[in-house]
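One protein chain is absent from this view; the other protein chains keep their places.
As written, the chains take the letters A and B, and residue 1 is the first residue of each chain.
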Amino acid sequence: MKLIFEKSVAGRRGLKLPVADVPRAAELPENLARKEPAGLPEVSELDLVRHYTNLSRRNFSVDTNFYPLGSCTMKYNAKIIEDTTAFFAGSHPMTPLLPGGEALTQGSLALIHGLGGLLSEITGMDEVTCQPLAGAHGEMTGIMLIAAYHRAKGNRKKYVIVPDSSHGTNPASAAMVGYEIITIPSAPYGDMDLDAFRAAMNGEVAAVMMTCPNTLGLFNPHIREICDIAHEHDALMYYDGANLNAILGKVRPGDVGFDVIHVNLHKTFGTPHGGGGPGSGPVGVKKGLIPFLPGPRVVQQDGAFALEREQPESIGRVANFFGNFGVMAKAFAYILMLGREGLIEVSEQAVLNANYMMSRLKGHFDLPYEKSCMHECVFSASRQLKNGVHAIDIAKYLIDRGYHPPTVYFPLNVKEAIMIEPTETESKETMDAFIAVMKEAAEMAEKNPAALHEAPVTMPVSRLDETKAAREQNVCFGPW
Amino acid sequence: MTETYFTKEHEWVKIKDGVASVGISEHAAHELGDITFVELPQVGKTVKQFDVLAGIESVKAASDIYAPLSGKVTKVNEALNDTPEIVNEAAEEAGWIAWLEPSDLSEVKNLMSKAEYDEFLKGL
Partner (left out) sequence: MSFCPNTPEDVREMLAAIGAASVDELFAPIPAELRAKSFDLPEGVSEQELRRQMQELARTDRTVTPFIGGGYYDHHVPAAVDHLSGRAEFYTAYTPYQPECSQGTLQALFEYQTAICRLTGMEVSNASLYDGGTALAEAAMMALRITGRNRLLIDGSVSPFAREIVRTYLRNLDVEIVEIAPKDGAIDRNALAAHLTDRTAAVIFQNPNFFGTVEDLSDLAEAAHAKGALLVASVYPISLGLVQSPGAMGADIVVGDGQSLGNPLSFGGPSFGFIATVKKYIRNLPGRIIGETVDRNGRRGFVLTLQAREQHIKRHKATSNICSNQSLCALRGLLFLASVGREGMVELARLNRDKAEYAKGLLGKIKGVRLLNAAPTFNEFTLVLPGDAAAATERLLAKGIAAGVPLGAYYDGMANCLVVTVTEKRSRSEIDLLARELEGAL
């Protein structure tokens, strides 16, 4: 398809602007005035609508395709959630910061406060800030809170420990806050090697970042021991909530001994991913860390909601205003609608679906850790590799059959990893059909590997030359 | 007389007339796949043996390149800025990355000969 810029016709107009009801102002001085209008497209509204409607049809999405993308929790996003949150679209975020303005935004402030309360109960934490704008942003905020805690205590800390199966954002977030990273290998049983952890632990460790269940979908039974060891060294325990979908109502990280957690609202709490964002990454903390939370905090005083003005120990703002409010509103509506029983059912059905996938596929693909999994399971295409078929070839074949591929090549500690997370909103028939296609792919790997190397053949484009893209770096259409 | 040595991290170093040229082995270049970028060190930088000397990227991977010997960087392969694929084509010749002025040639005792390296690769 042509780019919208290639469809541009000089003089063609889209949006109809209002006629000025005030006199024309004098021009800006010469040195401040733009010389040429920016080279934006000149298209009619129909050109625009047709272009982007047709472009949208070149996407897979949850509403059109099964999306068993491990660690991404691509569950269905209910339509009522969208409708109800639209009631809130209008408030200007400066309003509550004006004198007397809090009284005008009681609904929005109540929602932020209410969501924080619900997430505190769900995670077993004492307070939650909803300001961080995505999961990684939450991680960074959490590590900043930990740094503030150590600074206030006069602790000298240098390191953050992560397991080798961790999401890349964990070490990246800790590094952004200035920490050096210690990576602990996985033991043969799939979890962080406890002995290696014990050996690496020292008084200069600021925090230990864990994902539990981890990225292999395994629940670490030693998690409390790990928390205890960390706490003995005054290191805080950080919980990566990306995989919270498995444990709603079953385990609360706060009960287990974690001090800080972030939650991905766009995963567990049913808000759409939008092609890569917006997300929202609220951070929960135990009592001792509350003074450090980013401001302005939404608090309840005498039955009304207000912004706390004095927070001398706060790390400061991490976002312009109160966070991705629109995303928070959806998660709030989602939790209200499902309620206690509904959320417990989410984790039970998510775990059931993942175990079903694992049991039905394990004869056909290698399963590096043959244990009961949580919300996701990780296979390896190492058996198929003997015929020259890689995980990526299987992924591309799935596209031809109408499935978004699972996450491949992650976690890094599994060779040719294929990470499947069906989520709770998918039915048995959908999974059965997917399983049949996965078996077909395994058979083709034996009989006709060449066909897998060609896939996909049904999409608008076949496999793309990523090396050319990286070497040429053509990231902007030109000439102007 | 040129002497060639290898590291366990798959760098090679060739020492001739007091100059050590450094690059990555053909095995490493093959493992990385199509190389898209080589982050060259600054000329004049001094490194210790096995310190990070440079960086190299393919589409799906990024690796550090470690200094096989201690010394000072005297020259870098500018051609790699525009055509990093030279490393794929001739990793152990035209795909060299930097020249070092070695500060302690006895450090070669920590490196492998070509034959030892070939044996090391078989064990991977």
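The working rule: contacts are C-beta pairs under 8 Å (C-beta built on N, C-alpha and C of every residue); 3 or more make two chains touch, one makes a residue touch a chain.
If you're wondering where the values come from, they're calculated on a predicted model, not measured in any experiment.
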- Note on the structure: Cross-chain touch to the chain not pictured, restricted to A:Ile184, A:Val251 or A:Ile394, is A:Val251
- Message: Can you say which of A:Glu313, A:Glu370, A:Glu443 or A:Asp465 touches the chain missing from this structure?
- Response: A:Asp465
- Kindly state which of the options A:Pro93, A:Pro185, A:Gly203 or A:Gly388 is in contact with the chain not pictured. A:Pro93
- Please pick, from A:Val43, A:Val205 or A:Val283, the residue that touches the omitted chain in the full complex. A:Val43
- The missing chain sits against chain B at residues 36-37, 57-62
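The definition used in the following text is that only the chains that are shown with their structure count from here on.
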- Query: Where the centres are mean C-alpha positions, what is the separation of chain A from chain B, in Å?
  - Reply: 38
- Query: Which chain B residues qualify as touching chain A in the complex?
  - Reply: 33-34, 36-37, 57-60, 84-85
- In the complex of these two chains, what residues of chain A are touching chain B? 409, 466-467, 470-471
